[in-house]
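A single protein chain has been omitted; all remaining protein chains appear in their positions.
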Amino acid sequence: MGVEPWERGVLAKPEMQLVVDPLEAGIDDHIYFSKEASSGGRGFGGGGCGCN
Amino acid sequence: MGATDGGREPGSGQFVQRLAAATCSLLGIGSTVPVLAQEEPTWALDTSFLYYGESDERVQDLSLNVLARRLFADDKVLSFGLVYDSLTGASPSGAIPLNEVQTFTRPSGNDVYTVQPGELPLDDTFLDTRYALTATWQQPLGRLYTGSVGLSFSTEYDYTHAGLNFGITRDFNKRNTTLSLGAAIARDEIDPEGGAPLPLAPMGNIGDLSARRPGTEDKDVVDLLIGVTQVVNEHLLVQVNYSLSDSSGYLNDPYKILTVVDPATGEGIARVPAPGTAGPLHEYRFESRPDQRTKHSLFVQGKYYMGGKVLDVSWRYMTDDWEIDSHTLEAKLRWPLGDRGWVEPHLRFYTQTEAEFYRPSLPVGELPEFASADYRLAPFDAWTAGLKYGFRTASGNEAGIRLEYYRQDGSVPDGLLIGNQDGDALSPELDAVILTVSYGFDL
Partner (left out) sequence: MASPCEVLSRAGRTVAREQLRAVAEEAWRIEEKFSRYRTGNVVDRINTAQGTPVDVDPETADLLDFAAELHRLSDGRFDITSGVLREVWTFDGSDRLPTAREVGRVLGRVGWDKATWVRPRLTLAPGMQIDLGGIGKEYAVDRAALLAAALDSAPCLINFGGDLMAVGETNHVPWQVGIEAVGPNGGNPARYIALARGALATSGDARRFLLRDGVRYSHILDPRSGWPVTGAPRSVTVAADTCTQAGMLSTLAMLMGREAEAFLARQGVRYWCMR
């Protein structure tokens, strides 16, 4: 399964990255970490907080 | 769009070779000498301003986020992140609405606040400012490996976090398959206002900190992650991650309480503050959670390119030893608009079951080892619906604006209701608006 190196054109587009906007992903992770009981999954966040 | 756009691209991988051969022929040379051109590095900056606002005078958050990245020769990357957060507003304390006026002592022990009959008790003590910093270094280790190491730090008036993380990736199968391994450790220090309450200690009058532990509390977290990213075809990319997270130490929320209730009626138990002081008019106890929590998560994501549009779909399943299970389903569709812009609708669905020790209130006389009324450990569903618009400005910088609506809806299981308690009144509910404005540019 896969593609040859010269077939990677589309995959090289920035919008095809797994995390297109790391800043937005970090903001959302933090919001949902403060409001829900689950966190992470994609990778590691920047760390905990005392969010009440 | 006819033959001018995205038509059959010149040849396969042989195009560059054939171009080289044709050029040698033209110039009358045997072969070409490889080019040596390196870019001098610059800083790429991403900034984002966030407004988060809940309805009914609950939490509001304003934050500024900055991510700075610098590329060095040979694909090495250094990045710094900075977050400044300003939190205002009130948060549910875990106490339930009663048919009478309620009075609570603030966490500091210095003051009281009052809540009207029928109102959900909210504690507005938390006007908090938080700073967070991250630094990461990433570099290739040989042809197929990439390594990264990072530090994280955050501080607010009653909470400090410090963490270290590592990652390594390895490519296989002509870079169609990537294996990732990651580990993170963190030590958090909690310094609750007034001191950490003893587990299930009763809420006392003003000035009474007898049931508090002086000093700070610690929490340690270890995270491990293993993941595989696979290129399925030219248009489809899939990632699967398994992660394990283990927290130990002080896992309580030091400010959250439970209302003590009459086991027959479900109504509050009246209390008289000592003469000459002010204090709670009903009985409340501070929550108690286990000092250990292990979470397992499975995360699956796919990115699919459909002629200019990109569909991003993901699912995360989480289960832990507090008996919480959750599912998160998320979908985004990025839709190009004209030459410079794009629009991205976003939908997220989240559902969780309650923690084993979650209960909205505590019947008098019962003193379990663990109990919490924190709505975040309750069973609920949550929806997010949003739209983002992004575009490249005339000077070539990226700008974006995003508006989202978040709604949480819970339902307390009948088995956890006591006496005449009304499930609807006790079920968690949250409405929030999320607005982000972002701008990316280079220095």
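We just call them A and B in the order they show up, numbering each chain from 1.
The definition used in the following text is that contacts are C-beta pairs under 8 Å (C-beta built on N, C-alpha and C of every residue); 3 or more make two chains touch, one makes a residue touch a chain.
Computed from a prediction, not measured in an experiment: that's the story for all the values here.
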| item | value |
| --- | --- |
| Touched by the hidden chain, restricted to displayed chains | A, B |
| Chain A, residues in touch with the chain not shown (by the definition above) | 5-10, 12-13 |
| Where the unshown chain meets chain B, residue by residue | 1-11, 13, 15-16, 18-20, 22-23, 25-29, 32-40, 42, 44-46, 69, 71, 308, 339-340, 392-393, 395-398, 440-443 |
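The rule we apply is simple: only the chains that are shown with their structure count from here on.
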| item | value |
| --- | --- |
| For the chain A and chain B complex, residues of the former touching the latter | 1-11, 13, 15-16, 18, 20-24, 26-27, 30-32, 35-44, 46-52 |
| Parts of chain B lying in touch with chain A, wherever the complex brings them together | 9, 12-13, 15, 46-48, 50, 52, 63, 65, 67, 81, 83, 87, 91, 126, 128, 130, 132, 134, 152-154, 156, 158-159, 161-163, 165, 173-177, 182, 184, 186, 188, 190, 219, 221, 223, 225, 229-235, 237, 239, 241, 243, 245, 253, 255-256, 295, 297-299, 301, 303, 305, 310, 312, 316, 318, 322, 324, 326, 328, 334, 342, 350, 352, 355, 376-377, 382, 400, 402, 406, 408, 430, 432, 434, 436, 438 |
